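Now for chain A:
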Amino acid sequence: AEARDQIRIVGSSTVYPFATAVAETFGKTTNFKTPIIESTGSGGGFKLFCAGVGEEHADITNASRAVKKSEIERCAENGVKEITEVKVGYDGIVMANSKSGKRMEITRKQIFLALAKDVPNAEGKLVANPYQKWSDIDPSLPDFKIEVLGPPPTSGTRDAFAELALEGGCKQFPDIKALKKSDKKKYKAVCHSVREDGAYIDAGENDNLIIQKLNANPDAFGVFGFSFLDQNSDTVQGSLIDGKEPLFEAIADGSYPVSRPLFFYVKNAHIGSVPGILEYLAEFTNDKAWGDEGYLTDKGLIPMPTEERAKYKAAVQALGAGS
Partner candidate 1 sequence: MEMKAMKPMTKDNAVDIEKELNLSNGNVSKGVNSVKLSQDEVKISAKDVRVKYGEKEALFGINLDMPKGKVTSFIGPSGCGKSTFLRCLNRMNDTIDGCSVTGQIIVDEVDILSKQVDTVLLRAKIGMVFQKPNPFPKSIYDNVAYGPRLHGLATDKNELDEIVEISLEKVGLLKEVKDRLLEPGTGLSGGQQQRLCIARAIAVDPEILLMDEPCSALDPIATAKIEELIDELRGSYTIVIVTHSMQQAARVSQQTAFFHLGNLVEYGETEKIFTSPVDERTKGYITGRFG
Partner candidate 2 sequence: MTELKESMQKAHARLKKRRAAEKRFKMFGVGALAFAFLCVLMLFTSIISNGYTGFKQSYIQLDVVMDETVVDPDGSRDPAKMMFSNYNALVKTALKTKFPDVTNRRDKRKLYGLISSSAGYDLRDMVLDDPSIIGTTQTVWVMASDEVDMLIKGVFDRTQPESTRPITNDEIAWVETLEKENRVEKRFNTNFFTAGDSREPEQAGIQGALVGSALTMLVTLALSFPLGVMAAIYLEEFAPKNKFTYLVEVNINNLAAVPSIVFGLLGLAIFLNLFGMPRSAPVAGGMVLALMTLPTIIIAARAALKSIPPSIMEAAIGVGASKMQAVFHHQLPLALPGILTGTIIGMAQALGETAPLLMIGMVAFIADVPSTPFDPATVLPVQVYLWADSPERAFVEKTSAAIMVLLGFLITMNALAVLLRKKLERRW
């Protein structure tokens, strides 16, 4: 068979817009073919990526979370022993509503109370979430039904939101925090479970659709990535969480609490055999791309601090030297 001369990338739909932008520039500014990037979701990406070494397997996988231990094991089983992790930046997860409604100011604790499956009642005992209106939680919050459109349980964004926003609020209850030490499983179950009585609505993976639905329903809130807020700032507004507005700068300096890192993973064994991988990595880690004013920021990526960038860039360059 003829050797493959085109990079194949799989993985997260969150990283997809950034990876494609890099791939396109890479294709246009070099003699290599533009890589093919499949949007399979982080988990699906690892599944394909870890299937083995060789022509028919992907070279790079994008992920909106770090690789899991089970996935590393699976990789190793299939002979994918060396992989390199590259963190590319941050993604803010925002809660937003239509501009025709009022901007919401909310804390993570309140988010937990609004969206968790079980919440502590006055005595601190866990009960099924009784709150129907925002104002039931706190009179300062608006007086209408809790209705939040967000990604389904199968989505990485949903996991991140649960971990950062819900757990962040959850921890603030001392009783529950204590649970963390005694019964870690229970702790996680309490902090990560999203209510299923209709207040939280699984709305599929299409964030544009959520935004359009918000426009149609001013009382509803949506949970989605920062780039969608950025692009639709004329119609939707991000809620302030813990007093922080979801702004580019606030996410970049880490003061906005709900943001998560994005990654991609490279299969070392393919470097040198599939042409262009190193050059692609170079393009991605170039400041023109992921720098503070790189083109990826236009696409909504929140860049890492300079030192962190330098660290990953060095790692990538080391790959090239090694082969």
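These made the cut because all candidates are chains of the complex that A comes from, given by their letters.
Keep in mind that, in the parts below, a residue touches a chain if its C-beta (ideal position, glycine included) is under 8 Å from a C-beta of that chain, and two chains touch if they have at least 3 such contacts; residues count from 1.
Worth saying up front: this structure is predicted, and the values here are computed from it rather than measured.
Chain A shares a touch in this complex with candidate 2, selected from 1 or 2.
In the complex of the two chains, the chain A residues touching candidate 2 come out as 6, 8, 13, 16-17, 19-21, 23-24, 27-29, 33-34, 36-40, 56, 99, 205-209, 225, 227-228, 230-234, 237, 293, 295, 298-300.
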